[in-house]
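Note that one protein chain of the assembly has been removed; the remaining protein chains are unaltered in position.
Right, chain A next:
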Amino acid sequence: MNTLIAITALGVICLIFELLNLRKILVPFSIVALCGILYLNSLDYNQTASYYNNMIVVDNFSVTFTALFIVLTTFLVALGHHFYDDVPEKLSDFVAIKIFLLSGAAAMVSFGNLAMFFLGIEVLSISLYILAASRRLNIKSNESGMKYFLMGSFASGIILFGICLIYGAIGSFDMRVIMEAAVSADVEEWFYIGGILLAIGLLFKIAAVPFHFWAPDVYEGAPALTTATMSTLAKVTAMATFFKLFFAMSGNLPETSQTVLVVLSGLSMTVGNIMALRQANVKRMLAFSGISHAGFMLMTLIGTQISAGTLLYYGTAYAFAGIGAFSVILYVCRHLENEDIVNFQGLGKSNPFLAFVLTTSLLSMAGIPIFAGFFAKLMLFSQVLESGHLALVIVAVVNSIIAVGYYFKLILAMYTKEPQHERTGRPFYIYAVATVALLLNLTIGLFPSLVTDLLR
């Protein structure tokens, strides 16, 4: 609760900083303040409480995921320092929008009432529409913003309809009442229709097949930093919310729902990976890779013993790898028109360290040992195997192998070709974020229990 208030207050303070002409210290200040909020958030660990008539419920699930979101936002704010060099007078707006986006994300994992859930998802989405269209004079950015806006508000309408039907069936928005209704035998069939509509809306937001078609276009057109936000923070948030809602409403779901999930997650991985193979644009490639990772994350919902720890670990590993990769993309494509793989040629010679960070991030996403991505997949697969879905695990393993193919296309371009552009300058924030993301990735890869033990 205090976390949410502190985050919102920080957003407002960022806007006031602009009035006071303190733009120079805005980014360092926000980073320090976000670290403070992270500490404040950690105080709530192991203390379950609910506030404002159960509008907000703070438990270990919400505290750990909020902590992950705060860390990701810190990275994104830090990367913004150099990214908005051409429009310095708008820096505070962008930082403030990112922090408001974080407040939406925090509300989405700590809601105790569907009203709070709806507000959270809308705060997150509206901030992202603004960020996606923020390069006002660039038609690609406009187009990406418009597409994201249309698809996003379409999905919001579906989610709202789902909430309405659930309310109609049980007469309350409270999650406790919903949990009771989910296990009781006699509840109006609107309740289940509402649940399905909610699921469809959230699948839109996490970009899982068959609701993924907007993602590549939006990811490619949006400014690179916004793409980083969408593919790490927004995706993990929507997945965590989906997990929480699924957990609450899965009381007496029929067997077929498991089959649907198995098919959706298998299709997401396969479609995402196969489409990624033939992309020449790195952002587009990572969009398809994100679709396949959405499929992997959906696997956490399958099985009798669904565990939030696995989702947290997978989400953390994926998000840190994404941040590492995008910090390098931001550096390489600072002054360039597009993000084609050609632009990455020779990075291994001109900037060995950044090339190393990008390589490790991609290997982690592909699931090569000692990086966090490998242990995330290992845990996920063994959990799904225990619940007896052997076919899905085989599909997932085959997909992990396909994924290595397109990740290596980028890695080979970095190390075997000669550089085409001069790359000068060593922006401090980009190097710092790349280093920290790499270290965090290695740490949680070597000690997975650091993360998984948080949610037992």
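The rule is simple: a contact is a pair of C-beta atoms (placed from the backbone, for glycine too) under 8 Å apart; a residue touches a chain by one contact, two chains touch by 3 or more; residues count from 1.
By our rule, contacts and distances are computed from a predicted model.
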| item | value |
| --- | --- |
| Choices "Glycosyltransferase", "NADH-quinone oxidoreductase subunit K", "Multicomponent Na+:H+ antiporter subunit D" or "sn-glycerol-3-phosphate import ATP-binding protein UgpC" - which one is the UniProt name of the chain not shown | "NADH-quinone oxidoreductase subunit K" |
| Candidate in contact with the missing chain, chosen from A:R23, A:K140, A:R334 or A:K417 | A:K140 |
| Chain not shown: contacting residue from A:S156, A:T316 or A:Q345 | A:S156 |
| Sole contact to the chain not displayed, among A:S172, A:Q258, A:S307 or A:S350 | A:S172 |
| Contacts of chain A with the absent chain, listed as residue ranges | 115, 118-119, 122, 125-126, 129-130, 133, 136-137, 139-140, 142-147, 149-150, 153-154, 156-157, 160-161, 163-165, 167-168, 171-173, 190, 216-217, 220-221, 275, 279, 284 |
